[in-house]
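The complex appears here minus one protein chain, its other protein chains still in place.
After this line comes chain A, so read on.
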Amino acid sequence: MYDFAYQKPGSLADAVKLLAADAEAKVLAGGQTFIPVLKQRLNKPSAVVDLAGLGLSGITVTANALTIGATTTHATVARSAEVKKAIPGLALLASWIGDNQVRHRGTIGGSLANNDPSACYPAAALALGATIKTNKRAIKADDFFQGMFTTALEPDEIITAVEFPLPVAKSAYEKFRQPASRYALVGVFVAKGPEGVRVAVTGAGQGGVFRVPEMEAALAKNWSPEAVAGIKISPEGLNGDIHGSAAYRAHLISVMARRAVAAAG
């Protein structure tokens, strides 16, 4: 990696100040994507602002929301009794990210801010109608994801927490793993909650995570695996690479959606 200044601010305000003062500064959360990117010299930040000391970790539940702090690790979410009870699909999704080491370093805020088109968390945030809270504002998931590796975040904006509205009646995630990286070749999150019935797909779209309105309408009428089984997805706008063509990904969306609905019960 290239040399950079390492900053570990003690408060959110200091962190924001560092980012505002330096357009080339970058945020470090769990670093499970960012550090490999630095090691491959694909990014050359002037400074790296580490969020580890800001106290942004933790899980709280109220009657209306499950709130997960931005630097809460995947492992913490995966094993949280509160998450398992409130949104079992979310705990399952977290348990399938990366490997054990990655799950103990990687964070929900880091995953959402990076918006890797094959990452798992964006599918959950979109399907559950989450709100992404930052130092400046609250952003609805529908407005947050703006294409591959692109989000609504401004340069000096830091995710502080992710709020999932409760109660969630149904939630499940099914992932078809890209065989080499084990990222989602196709991941489908299905949910029925305060934001309605939603189906969100990651891994497949050229523009990153997206919803499937036909499936949502069908499930709203009849929440059953059969309701989505017959819905064919167009390969147009989907990714194709050495691991799977757009047509194959389109097919897998139907299969994963049906299996997710079945798993949600």
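We take it that a residue touches a chain if its C-beta (ideal position, glycine included) is under 8 Å from a C-beta of that chain, and two chains touch if they have at least 3 such contacts; residues count from 1.
Just so we're on the same page, contacts and distances are computed from a predicted model.
K.L.:
Using the UniProt record as the reference, specify the protein name of the hidden chain from among "Xanthine dehydrogenase family protein molybdopterin-binding subunit", "ABC transporter permease", "Histidine kinase/HSP90-like ATPase domain-containing protein" or "Circularly permuted type 2 ATP-grasp protein".
P.N.:
"Xanthine dehydrogenase family protein molybdopterin-binding subunit"
K.L.:
Of A:Lys84, A:His104, A:Lys140 or A:His251, which one is in contact with the hidden chain?
P.N.:
Touches the omitted chain: A:His251.
K.L.:
For the chain left off this view, which of A:Ala23, A:Ala63 or A:Ala180 is in contact with it?
P.N.:
Of these options, the touching residue for the absent chain is A:Ala180.
K.L.:
Over the whole complex, note the residues of chain A touching the chain we left out.
P.N.:
Spelled out for chain A, the touching residues are 2, 40, 176, 179-181, 242-245, 248, 251-252, 255.
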